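Every protein chain except one is present and positioned as in the full complex.
Up next, chain A:
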Amino acid sequence: MRTNWASATAIALFLSLSTSAAHAEEVTAWRLFISDHADPKVTVVDAVDGEKLDTFHLKGPASLHRSESGRTVFAVQGAAGVVTGIASGISFEDHGEHGDIDVEAPKLAGVEIAGKKPSHFVEHDGDLAAFFDGEGVARIISEKAVLEGKSDFREVKTDAPQHGVAVAYGSHVLLSEPNREKPDELPVGIRVADEAGAPIGGIHACPDLHGEASSGNILAFACATGLLVVTDGDGTPAIRHLPYADSLPDGKTTTLIGGRGLQYFLGNYGADKVVLIDPTVESDAFRLISLPTRRVHFVVDPVRAKFAYVFTEDGQLHQLDVVKGEIANSLKLTDPYSMDGHWSEPRPRVAVAGDRIVVTDPLKGVLRLVDATSFEKTGDMAVEGKPFNIVSVGGSGQTHEGE
């Protein structure tokens, strides 16, 4: 009888496990975090059904950055002198065969990093570095600490206030070097420091340094002369200079983003051009693409590696084929947004949320929605105020009942 009982128990357990496995459900969740141009707030919207999930009130108008994992969004409030961490509420767990998704309510993470004039905000391998221009100081914190609500940041100082940047690169920190002769101008290079900020080696020249991005295992800084390309070296980061090709017209990149799925960089180059950059080759590294009018904003598609998107001041969104190096499609979405006037005036920004491209239209108070597969406009979504900066987090995964 004991054997029979044991068998029955084993069968029940098997059935229970089978039933549990059968209840695994595929879930897709995408959220949009939208800052307002005028009001100090971030609105969180469910990108799937358009429902407003929450509004977080901040200390100042914010630019937004999402972490690589998508678990956190950071609101950099330059004028208010603070960076605020927001837990997105969406996280993934890799189970090899599949990924589990966990969806909770978004919330303020309880971490604020204060300082004078926070500007560039850079993540590298889960470490986040906020640079405070007014102090010439980088404050570095791990995403893990932010999610635990701990303000465990460390400081690394440069020699002077500057419109600078820092990247926490493993056990090193890459720091912009201020222009000592003209302190109001852009940094002149990058230096490598240890975790405490002690310099290692000399300065890697990068005049007019502005703009950095990562693509795969390569980090790049944009300079007036080309790119500084950073890779893992033997003990310390390896840095080389990739000069602009002689065939390019006069110009430089000041905003850089990194390809996802394919390794490349996309930068601005003059007001009405973008440049595709392959940092792994010495020749033909740069492909210049002319736009019909001046550029407003551009992003890469993290899902469809072949495409990036550029919004231009004539109100058009352009689908850029990064393999062919040409504009594949264009779509009129908004009234014109002239690039005349101050750089920080309210103009559209672009984000990709799964199969949907979302463009803010701040003067109309709406989000313009585009199907990323067909590249056709699918609708609008109203948002109070002047929706300006936007980032998306999300994806698909399994949930398991009872867990």
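What we mean here is this: contacts are C-beta pairs under 8 Å (C-beta built on N, C-alpha and C of every residue); 3 or more make two chains touch, one makes a residue touch a chain; residues count from 1.
In the analysis below, contacts and distances are computed from a predicted model.
Undergrad: What is the protein name, per UniProt, of the chain that does not appear here: "Transketolase", "Phosphoribosylformylglycinamidine synthase subunit PurS", "Ig-like SoxY domain-containing protein" or "ABC transporter substrate-binding protein"?
TA: "ABC transporter substrate-binding protein"
Undergrad: In the full complex, which of A:Thr55, A:Thr293 or A:Ser396 touches the chain missing from this view?
TA: Counting the whole complex, the residue in contact with the absent chain is A:Ser396.
Undergrad: Hey, which of A:Gly50, A:Gly261 or A:Gly385 is the one touching the hidden chain?
TA: With A:Gly50, A:Gly261 or A:Gly385 as choices, the missing chain is touched by A:Gly261.
Undergrad: Sort through A:Thr158, A:Ser176 or A:Ser215 and give me the one touching the missing partner chain.
TA: In the full complex, the listed residue that touches the missing chain is A:Ser215.
Undergrad: Which of these, A:Pro161, A:Pro302, A:Pro346 or A:Gly385, touches the one chain of the complex that we don't see?
TA: Looking across A:Pro161, A:Pro302, A:Pro346 or A:Gly385, the contact with the absent chain belongs to A:Pro302.
Undergrad: Identify the residues of chain A touching the omitted chain, counting contacts across the whole complex.
TA: So the residues of chain A touching the missing chain come out as 70, 92, 94, 96-99, 101, 215-218, 234, 259-264, 276, 278, 280-281, 302-306, 322-325, 394-397.
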